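Encoded as structure tokens, here's the structure I'll be asking about.
Excluded from the complex is one protein chain; the other protein chains are retained at their positions.
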Amino acid sequence: MSVVTSRASDPVVTIGGETANPVSRKVPIVFTAVTVIAVLAAISARSGDTAFRFTRSSADPTQLPEMHLPVCPTLWVIAVLLAVGTLFAWRRLLVRRKVPMWLVAVYGTLAVIGFLVWAGVGHAIPLVGLLGGALSLAVPLVYGALAGVIGERVGVVNIAIEAQLLSGAFTAAIVSSVTKQPLLALPAAMVTGMLVGMVLAAFSLKYLVDQVIVGVVLNVLVIGLTSFLYSQVLVPHADQLNTPVRLDALPIPLLSDIPVIGPVFFRQTIVVYLMYVAVAVVAAGLFRTRWGLRLRAVGEHPKAADTVGIKVISTRLWNVALAGAIAGLGGTFFTIGSGIAFNKQMTAGMGYIALAAVIFGKWHPIKATLAALLFGFASNLQNTLSVIGSPVPSEFMLMLPYVVTILAVAGLVGKSRAPAASGKPYVKG
Amino acid sequence: MKLELREITKRFGALVANDRISLAVEPGEIHALLGENGAGKSTLMNVLYGLYASDSGEILLDGVPQRFTGPGDAMAAGIGMVHQHFMLVPCFTVAENVMLGHEATRFGGFLNLDAARDKVREIADRFGFDLDPDALVEDLPVGVQQRVEIIKALSRDAKVLVFDEPTAVLTPQETDELMGIMRQLRDSGAAIVFITHKLREVREVADRITVIRLGKVVGEASPTATNAELASLMVGRAVELIVHKNPPRLGEVGLAVSELTVIDHHGTHVVKNVSFEVRRGEILAIAGVQGNGQTELTEALLGLQKHVRGSIRLDGVEVSGQSVRHLLDAGVGFVPEDRNEDGLVGDFSVAENLMLDRAHGEPFVKAGSVQQRKLMEFARSKVAEFDVRTQGIDEHVKFLSGGNQQKVVIARELSRELRLLVAAQPTRGVDVGSVEFIHEQIVAARDAGVPVVVVSTELDEVSALADRIMVMYGGHIVGIVPGATSRSDLGLMMAGERMTEGAAA
Partner (left out) sequence: MNESSRRMQRVLREITTGSALVPVFAILLAMIVGAVMIAATNVDVQETSGYFFSRPGDCLLAIWQAVSGAYTSLFQGAIYNFDAGNFTDGIRPLTDTLTNATPLIAGGLGVALAFRVGLFNIGGQGQMLIAASVAGWIGFSFNLPPVVHLLVALLGGLAGGAVWGGLVGILKARTGAHEVIVTIMLNYVAFYLVSWMLRTPGLLQAPGSSNPQSPPEAANAILPKIFGPGYSTHFGLVFALLATAVVWWILVRSGLGFQFRAVGFNPRAARVAGINVSRMYVYALLISASLLGLAGVSQVLGTVNTGFTSTIDAGLGFDAITVALLGRSTPIGTLLAALLFGAFRAGGYSMQAVNQVPIEIVLVVQSLIVLFIAAPPLVRSIFRLPDPRRIRDQGLRLRRTKKAGVSA
């Protein structure tokens, strides 16, 4: 409103309405803030060393020595590097260019290393454990996020990820306990996740109930059901029904011997390997295949899809079911993936973090996966720091995904656009 | 391919949208389907395209009866449609939109985008379009988007092409180009159905004309028929809209707009440096093809547009940049273009809608409470005064007919002390009986000394109401001319041609 009268005499020469694309200042501003914090940390740093351990145990084939970093000098080096990056970002802004993605990534990594050095004074940080644990914690988030991405891309908001994860965890525990075959538990978990998805689809597509309402209520329903059955059936028969056989880690030959990367990525269970596949398949599928093209068309402009002969309702139904199956598979992580018996509400809101990853990842499978990994890292960092005694209260680390998501939806972390018809029921005619 | 529709009947509840309509279109023929808004043309085409199932009747292609359960079937049978509201996914490329639904794929279901690009280029070349297959549809101008629609239909080897009100969003030049494309398609042997309510276009391009009214075929005509003949068939009465009005008694300048520019949320300048004045007791009608800045201009007058430069004065007081609330309180009456979206709350009663823009204080709200009794009295008197046909003042407004809904809006706006009345498309989708009544009310407001701005895309309405006519094109004012300006001159101005004489601004 401030421009109303002040520039009334501006000659208006734009014809097609091209106005210069405004370049976001957010990145440089955030960079500046991080740099300031880094400098403050360097000034106030306690003296001592922070060690990084690159091997998990002495049994690892390749042994790397620990790296000891003196805190003060390291922090100063990092602060200077960050300052350089910040200057570069401002320069890009002046010439109206975007800050390249790789710079943001490098910047973020440096900032995290700086944080680890600052927080870990006098301790050894087990890098393999930190990253490996982060990946593990991210597994249900990644599956959940993929489920969320598929759902929203086809036009159905999937708040019920939590329910799908929980039902998957529950089913996997029982099937694995009864059959002693953890592999059989995987399809079983997918089926129950799919059932939850189909209930969501049935209520939102057939009865046109608000998708958020169905999702929220389904979460409560599944928590109620699994908790009831847990107390009533699993507890009295824990030996037969709730002693899940754990999925074994399957080290991949050669790859698993690479230092750091090997144990983190290639000495995992089949659930993790399936996750790699799922991410690749969904990402390629969404943007390069007929399935993906139709799915996205239905989520963006269902009527247009209808007029070229694509069945909107059944496309939505089956893809929401598929999303449920994927999330159900992610749920297996909690029980057979970790070798833990099922417990009430054991997913503890992971479904909502997955939803956060979907939004933070701008409805893109790869970006959502990266967001999920970031959230997994934040939460495992908190675990690691709480072991070595961190100066930052763990609760604030745990809060991170949620705060970041709020900033994201408030448009403070780049612009994002949800699929146009997401959450809207399709009524023919 | 020859298309035949036999005795198609389609009902919606008690409403018979299509009543035993029969129609035959030969290959190599442009068959115009002419009718007023609401005559049932689009319903018929939706039946043909498999979007609706007809209650009775049959569709034949080359004499073979068809059964379509969805658009997919219709397309497979060779029917293509260029929709009034384009059926394109905005964030897809041209090639993706064209291939959607019949994608060429490689091994493993991967899209063969190259094939789609080639297809787009091939068809575009055939018609001399210049079109980048990898451009995002949302970045393309409206006219080009329509070509994507046409290519989409042709890429499926459509032998029967339906154009549903294709010119509503086009400039006159684009319209002419479209006509050329339609002729070219006809000459290549396609059967074309051209749905419209614009007489000029029909006479220019059609080989045969079928007129429908209130869901029934009321006659056939040849393109040599005069406008008057076609119009009387279409409307069923003398077409001239005659509003009885006395010469204006002009007062002071009520509304003065100068150098007004409106920028929409894409950053496009949709109204460009516009200046005009309206005196008290005068109706200024803004004419123009839909989408030339009229909507945004009227919205700016009520403070609904966010990015506005320039000045708007009401009785000499600067009001630009003020809130909607402030402007309503300052005496602006506003009849929005789309009453269902912007003018009424469908789930509110007639009475509640009558107080909609005065929910913040006197006279209907005292000490925070809605004065029920006062509201009821007010509503009853307005319903009687404006002849709103409703079961009662507590009837939900969504159950009223379009004309009666519009009367509720008009009644609400005219029941305040006005210093400006802005009415956008005041009779769109309104039955003939109500049109006259609404026009009378607008003229009455003008005679009471209110400056009135009417926006209409219908020249009949513009000519009937206006004391002066302002024509907009591409966000600019092309000219401001007397109310008696001929239709042909107005038509030229709407195409962007500036008049050298008679600019009485």
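As written, the chain order gives the labels A and B, with residue 1 at the start of each chain.
As a convention for this text, contacts are C-beta pairs under 8 Å (C-beta built on N, C-alpha and C of every residue); 3 or more make two chains touch, one makes a residue touch a chain.
None of the values given here were measured: they were computed from a predicted structure.
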Among B:361, B:433 or B:482, the residue in touch with the chain that has been omitted: B:361
Touching residues on chain B - with respect to the absent chain: 12-15, 17, 33, 35, 37-43, 45-46, 52, 84, 164-165, 195, 197, 302, 304, 323-325, 327-329, 334, 336, 340-348, 352, 355-357, 359-361, 364-365, 368-370, 372, 391-394, 398-402, 429
Chain A residues touching the omitted chain (full complex): 159, 203, 207, 209-210, 212-214, 216-218, 220-221, 223-225, 227-229, 231-233, 236, 344, 349, 352, 355-356, 359, 393, 395-396, 398-399, 402-403, 405-406, 409-412, 429
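Everything below uses one rule, namely that only the chains that are shown with their structure count from here on.
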For chain A paired with chain B, centre-to-centre distance based on mean C-alpha positions, whole Å: 45
Parts of chain A lying in touch with chain B, wherever the complex brings them together: 1, 3-5, 7-10, 12, 14, 16-17, 19, 285, 288-291, 293-294, 296-297, 300-301, 303-311, 420, 428-429
Residue ranges of chain B in contact with chain A within the complex: 46, 49, 51-52, 70-73, 75-76, 81, 83, 86-92, 96-97, 99-103, 105, 108-111, 152, 259, 261, 266-270, 272-273, 306-311, 318, 320-321
